[in-house]
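What follows is one structure encoded as structure tokens, with my remarks underneath.
Complex shown without one protein chain; remaining protein chains in place.
Right, chain A next:
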């Protein structure tokens, strides 16, 4: 279980997170929604330690993430980045098997390649793709390779940062279905950041809305449509008028 208590983060004069309280139960898929620039990615990076939060605490299974053994902590995570973040200089299979070929869980090259090809197959990519370089792939294929890399070491927790941004609706649907299937079959805890409502409905067990640096609303996906919260209603229906300023 991941717990955030009164987490704040300021960049210069910009107070991005102003006291975030959030709990992500184990084995559940939590989706964070919110407008652009509201700090969703910063929140995710604070949990991973890619950005240091200013105040508040973030715990994983009761242990403060800032005091945990870094390698052991990160070994529990997989992450799909918004743009894929594939390493240009490495072939697709080397990207997928990156963690498998390094560190304490290092495997022989042939075995790592086999696992990579299996993971590529799991995300709907043919084995021939394994020897290509990321620049030779379409955006949708890169996202799928990123997804294969995120799940390659069978992590307990997977983060997805804007998984469908820049994809056509059909490919976005494919990615959403893959995420849902993989999270369910692995029994992983998932945290997804998105402002794509189709993704929210496909992926989420629970939803939290981040606005103005705090969690404005959180609840199960079934309550999303019926909640009277005006911020949520404006956001999910894409209304220009309401409590959220259209020009921020």
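Keep in mind that, in the parts below, a residue touches a chain if its C-beta (ideal position, glycine included) is under 8 Å from a C-beta of that chain, and two chains touch if they have at least 3 such contacts; residues count from 1.
As a convention for this text, contacts and distances are computed from a predicted model.
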item	value
Identity of the absent chain, which is to be given by its UniProt protein name, from "Two-component response regulator protein", "ABC transporter permease", "RNA polymerase, sigma subunit, ECF family" or "Diguanylate cyclase (GGDEF) domain-containing protein"	"ABC transporter permease"
Candidates A:45, A:91 or A:206 - the one touching the absent chain	A:45
Option touching the unshown chain, where A:6, A:74 or A:132 are the choices	A:74
Touch residues of chain A, complete complex, unshown partner	45, 48-50, 70-71, 74-75, 77-79, 81-83, 85-89, 98-99, 102-103, 149
